[in-house]
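I'd like to ask you about the structure that follows.
For this view, one protein chain was removed and the others were kept in their places.
On to chain A.
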Amino acid sequence: MPAILFYIFSALTLAAAIGLVANRNAVASALSFFVCLCGISVLFVMLDAHLLAFLLILVYAGAVVALFLFIIMLLDMHGGKRPPFKKMTIVASSIAGALLIFGAFSFFARGQFSTDELALAQAPAFFTDLKIYGAKLFTTYMLPVQLVGFLLLVGMLGVIVISKKHEEKEPGDRIQEPGDKP
């Protein structure tokens, strides 16, 4: 039964990821990304990482995708339609992606991981309890927690500074058209 669920949800995730890349409409791409994240959070549940599945939905699907949709609405990119790709771009990108997959599979084929030894039932899932997360975060990972908090503060300040309106325009800010005088 878990095997069937894994295949269903991994197929859903892959289809949504392809939809994210291939969609003509930016809003449809963002919604495909949402579906992809939901599939990955189901896979997290199957890996006994319930807290992370919840956080993925909350942070990514709730905040990040909503932010993306908001920015797409704000920018108004001519209905979000894209021009067709150049053939050269498609070929080059496909070769690059295929090489990445090939490299990973050749790594797997060296026999680093064997499916028999690493069956799901063998390792006990002791960390489904939230208490262990709390204990780890406030003992071993105390300094990273502080640093991440500081990073969030810096990020917030950075967003405020970046999105402030600058009144003076510097020369050369605008896109130079071919006919323009420099």
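Just a few scattered comments:
Here is the rule we go by: contacts are C-beta pairs under 8 Å (C-beta built on N, C-alpha and C of every residue); 3 or more make two chains touch, one makes a residue touch a chain; residues count from 1.
Quick note on the criterion: contacts and distances are computed from a predicted model.
Per the UniProt record, the chain missing from the shown structure is "NADH-quinone oxidoreductase subunit K", taken from the list "Ubiquinone/menaquinone biosynthesis C-methyltransferase UbiE", "NADH-quinone oxidoreductase subunit K", "MaoC dehydratase-like protein" or "Putative dipeptide transport system permease protein 1".
Seen from chain A, the chain kept out of the figure touches residues 2-3, 6, 10, 13-14, 17-18, 20-21, 26, 29-30, 33, 36-37, 40, 43-44, 46-49, 51-52, 55-56, 59-60, 63-64, 67-68, 71-72, 74-75, 77, 82-83, 85, 89-90, 92-94, 96-98, 100-101, 104-105, 108, 113-116, 118-121, 123-127, 132-133, 136-137, 141, 144, 148, 151-152, 154-156, 158-159, 162-163, 172-175.
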